[in-house]
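Shown below is the structure under consideration.
Removed from the display is one protein chain of the complex; every other protein chain stays in position.
By written order: A and B. Residues from 1 in each chain.
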Amino acid sequence: MSADPLLHVSGLDVSFETRQGLVRAVDGLSLTLARGEVLGIVGESGSGKSVAMRSLLALAPGPGARLSGSVRFDGVELLAATERELGRVRGARIALVPQDAMSALDPVMRVGKQITEQIRTHEDCSREEARGRALALLERVGIPRPREAFRAYPHELSGGMRQRALIAMAVSCGPEVLIADEPTAALDVTIEAQVLELLRDIGERLGTAVILVTHDIAVVAGLADRLAVMYAGRIVEEGPADRVLSDPQHPYTWGLLGSAPCDRNGEPRALTAIPGAPPSLVHPPEGCHFRPRCSHEFEACSATPRLEERLVDAHGHADRCWLSPEEKHARRLPSERAELGPERTPA
Amino acid sequence: MMTGNGSDGFPRTSVPILEAEHLTHRFRARRGLRRGRGDVRAVDDVTIELREGETVGLVGESGSGKTTLARSLLRLVEPTGGAVRFRGRDITHASRRQLQPLREDVQIVFQDPVASLNPRRRVDQMLRGALRPRGLDGSRAELAARELLERVGLSGEHLNRYPHELSGGERQRIGIARALAPCPSALILDEPVSALDASIRAQILTLLRQLQETSGLAYLFVAHDLGVVRHISDRVAVMYLGKIVESGPAEELFRRPIHPYTGALIASMPTLDRRSRRPPAAAPLRVGGSEAASLGEPPPACRFQPRCPRATDVCTAVEPPLTRYPGGRLAACHHPQNVSVREIGDAARSSASPRTAGSQLSPVS
Partner (left out) sequence: MVRFMLRRLLAMVLVLLAVSVVVFLIFNVIPNGDPAARMAGKQATATQVEAIRREWGFDEPIWVQYATTMRKVFTGDLISYTNRLDVDEEILRGLPATLSLAIGAAVIWMVLGVAFGAFAALRAGRLADRAISVLALVGISVPVFWLGALMSHYLGFRAGIFPSGGYEPLTRDPLGWAYHLVLPWTALALLFVGLYSRVLRASVLDGLRQPYVETARAKGLSERRVLVGHVLKNSLIPIVSLWGLDFAVVLGGGAILTESVFDLDGVGQFAADAIAQLDAPPVLAVTLLGAFFVVLLGAVVDIVHAALDARVRVT
C-alpha cells in the first residue's frame, strides 16, 4: 500500500432519521485509494454503498443526515471543508458517475450545456472553448454523432448514450478520482461491456483512480485491482481482487460468489443461495450483521468482529469474521474450493 | 399437426403448449425527434414453441422484441400477422371467452409483479382473487392460499402484509404464488430476477427449479442476463431487432455460438474470471448498440450486419434464412461460426425462416 494514499477514509459513519428510526447507513467505513488504482465495491441494495460513495464528496443523503469520521483527500479533510473548498473538489478532482443515467441528467437542459456548465464552473474558459472540449469528450466516450448528442435533451438519447454522456461529464475536468455508482445497471450486456471498457481505458490513460460500485461481483471481477465487499453498512471483506475472488474469507462473500449463476469460466453451476434477506439498518443484529443468515454462526459472533488481516500472508486481505482461517478453509464447500482453483494453504 | 421434426428442428413428441408461427407485431412509431418513421416491427416473422415441462430462454437486448413476443403469445398484445396456437388450437383471433382456457393454463410473472397490483390489497386478497377461478372461497381459499405461500417458501404470516411491507425477493415469491394459483402448466417469466440482488436472485432461481421438478411446469424465461438464462434454460432463442437469430439447446448454444451476435453477447458477459480481463477483441461489436440500431429503420437484409465484424456484401443483399444445423440448432447467418464444413453440408433451410428470407443456404464462410 502506498505511504501517501490519494484518498483516505477512516471511521466514516453516516446516519439519518426515518419514520422507522435512526438508520445507520454507513458504519465505521475505512478504506484507502491510491493514485490510478481501481477499487471495486460490491454490495447489495441497502448495504450503504451508494451513501458511502456520496460521503466521499461530503454529500449527505438528505437534510438532517449526520456524517462523521474522516475523509481525507490529498491532505484535506473533506468533512470539515467549507462549501467553497468542496466546490473546488467536487467535479474537478473527485467526480461521480451516477447510477440512473435518465434521472441523473437534468431533463430540461441540453446534454451539451450540462457538460459545459461543469467545465466552466471549474475552469476559466470561453463558451466556445468549453463547447469544443465537450464535443471532444463526447466523441472520446464513443458517442457516434457528438454534435447531435450535444444538442440533444437527455430523453432523446438511448440509455447507453446517456451513460456515456455522464462519463464524459465526469471526466471533463480531469479528475483524480472517478466514482462510478452502478454505471452499467440499466444497460444491455454488449453496452455494459463497452462502458466498462471505457472506464478501464480512462483509468489507464489518464491515471485516474476509479471506484466502481456494483451489486454484481462479476462486473468488477475483471476490472478491479482491489475489492471491498459491503454488507449492512460495513465492509466485511477487503483485499486484492485476485485474493478476494480466489480465497474469499467471509461467509457473505462465499454466498455472493455462490449466487452467481455461472462460475469463473462462464459455465452454469448449482446455486448456493444465501437464505433470508439483508437486515434492517434501523435495528441491525448485535455483533456481526450477517449472523442471522450465516450457517457458520457461533458464540463469538454476538460481538462485532473488526476488519483485520487474519491470514498470515495477508497482503492487505482483511475480513470481519470471527472464524479462524483454518475453520474457514475447512467450512467452505468442497465443490467451491475445487472450482475456485489454485488453493493457498492457510496459516 | 406435423410429425417427425418440427419446424424449429426439434422432434415433436406431443402438441406444444404454445406455438407462434411467423408471428409479427407492428406498431405505429411515434413521429418526433426520435427518427422512427412509419411502422416498427417489434416482432417480425418469428416462429417459436413452448413444450410441456421445458424451459425456453428468450434473450435479447432492449428493443429486441423479446417481451413483445412473450406477450403476444398470450394475446396480451395483438399480433398483426402470423398465428398463435394454444395446445394446437389457433387462437390468433379467438374471442375473450375462447381465450379463457389459455388465460388459466398459462400465467405470466412480471419483473415486479406487485407493482402492477393495487397497493391497498393485502397478500391474502391478491391470492384469493387469483384462486377464484378455481371456485375456492372462504376457508378453503384461505387454506389454498397458505399452501401456495408454502410452495414459494413463505408462510401464512405473509397473508396479512401489504405490498410495500415485502422485500424484493418476497414480492417475487408472491408474484409466483399468484401465478401458480390457477394450477397452470406453463409460466411466462418476464425478467423475473432482473431487479433482484445477487443473493435473492439465486433464491428465486432455485425456487423456480424446485417448482419445475415438483409440478412439471414449462417456463418461457425472458431475460437479458445471459448467465441466468444459461443457468435455467433447456433451450434458448436469441432475438435481435425483432427476429430470432439463433436458437438451440442451451449448453450447445453457449458453448459453440453459431451466430456472430450470440458470440458477441456471450463475450460481453461479465464473469468471475480474473484471467479473462476482457480483451477488446472479445467485445467485437461496432460502435453503437442495439438501442442505437433500433431507433431508425431496421437495416436491410440481415439486421445485425451493420454491427457485425463478419459482414460481407451478401449480408446487405439477402436476408439470411434460419438454417437448421445438426443437433437441433438454428441460426440465421450467412457467415456462421463454430460449425464444420460437414455440418454446413448437412444444414437445411428451416420452415421457421422468415418469409422474406432468401432461399439459398449460407455459403461456407
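To be clear about the criterion, contacts are C-beta pairs under 8 Å (C-beta built on N, C-alpha and C of every residue); 3 or more make two chains touch, one makes a residue touch a chain.
Just so we're clear, the structure is a prediction, and the values are computed from it rather than from any experiment.
A.B. asks: Using the touch definition up top, pick the residue from A:A34, A:L59 or A:A186 that touches the left-out chain.
C.D. replies: Checking each option in A:A34, A:L59 or A:A186, the one touching the absent chain turns out to be A:L59.
A.B. asks: Among A:L7, A:L105 or A:A228, which residue is in touch with the absent chain?
C.D. replies: Considering all chains, including the one not shown, the answer is A:L105.
A.B. asks: Based on the whole complex, identify which of A:P5, A:G91 or A:G160 touches the chain you can't see.
C.D. replies: Residue touching the absent chain, from the options given: A:G91.
A.B. asks: Decide which residue listed in A:E156, A:D201 or A:E309 touches the omitted chain of the complex.
C.D. replies: That would be A:E156, which touches the missing chain.
A.B. asks: Which subunit A residues touch the hidden chain?
C.D. replies: Its contact residues with the unshown chain are 54, 57, 59, 63, 83, 86-92, 95-96, 98-100, 103-109, 117-118, 121-122, 153, 155-156, 166, 169.
Simple rule for what comes next: only the chains that are shown with their structure count from here on.
A.B. asks: When the C-alpha atoms of subunit A and subunit B are each averaged to a single point, how far apart are the two points in Å?
C.D. replies: Chain centres of subunit A and subunit B, defined by C-alpha means, are spaced 32 Å apart.
A.B. asks: Would you pull the subunit B residues touching subunit A in the complex into a rising list?
C.D. replies: Going by the criterion above, the answer is residues 33-34, 61-62, 167-170, 197-203, 205-206, 224-228, 230-232, 254, 264-274, 276-278, 280, 283, 285, 287-292, 295.
A.B. asks: Can you list the residues on subunit A that touch subunit B in the complex?
C.D. replies: Interface residues on subunit A, with respect to subunit B: 44-45, 142, 144, 152, 156, 158-161, 188-194, 196-197, 215-219, 221-223, 241-242, 245-246, 255-266, 268-269, 271-275, 277-278.
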